[in-house]
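These notes concern the structure reproduced below.
The other protein chains are all here in position, but one chain of the complex has been omitted.
For chain A:
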Amino acid sequence: MKLEVRDLPGQLLEALKPISEVGGNIKSVIHKRDPLSENGTLDVQIQLELPEGKLDEMLDLIKRSNVNILRVGEEQHLIRKSFILIGHLLHTDLSDTVQKIDDTGFAEVGELSMVMPAINEPTSAKMTIKSDSLKDIDRALDILRDIAVKKDILIIEPLEDF
């Protein structure tokens, strides 16, 4: 995100405050004093993490503090949820299971680790699904639940989002 801030004491702080107010986490701030633009403002580039659905609220707050937002950059898949799966995962075509999540376009399988104890014993796996929003993760989870019923797989969901 690129902000335009007036070159006065306390202005940068004013610009950053809304980020913490909505529960965001600042990853980096690039603060160039030079070149100062003609109207006495300077550009600040901020990289940050935000809780789901807080972007608009934060942008509103920043605008109200008389800071100009020049550009809001690209959002990245930041939300991830891990599940434990137990069942005959390989015999029930694991790649098909993963593919069905990846094909959604709004979520993807990030990591997958598996332990196979013996033939005919159920396989245990840990799967991480990544997405932009919790809503999309829940949509992906619904798909996974459908697959689990058909393939007789037990999905163990997290109690909270962590």
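The rule is short, and it goes like this: a residue touches a chain if its C-beta (ideal position, glycine included) is under 8 Å from a C-beta of that chain, and two chains touch if they have at least 3 such contacts; residues count from 1.
Criterion: contacts and distances are computed from a predicted model.
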Given the choices "PrsW family intramembrane metalloprotease", "Homoserine dehydrogenase", "LAO/AO transporter ATPase" or "2-oxoacid oxidoreductase (ferredoxin)", state the protein name listed in UniProt for the chain not shown.
-> "Homoserine dehydrogenase"
For the full complex, which residue in A:I30, A:L70 or A:I84 touches the chain that was left out?
-> A:I84
Among listed residues A:A107, A:A125 or A:L141, the absent chain is touched only by A:A125
Mind pulling the chain A residues that touch the left-out chain?
-> 82-84, 86-87, 113, 115, 117, 121-126, 154, 156-160, 162
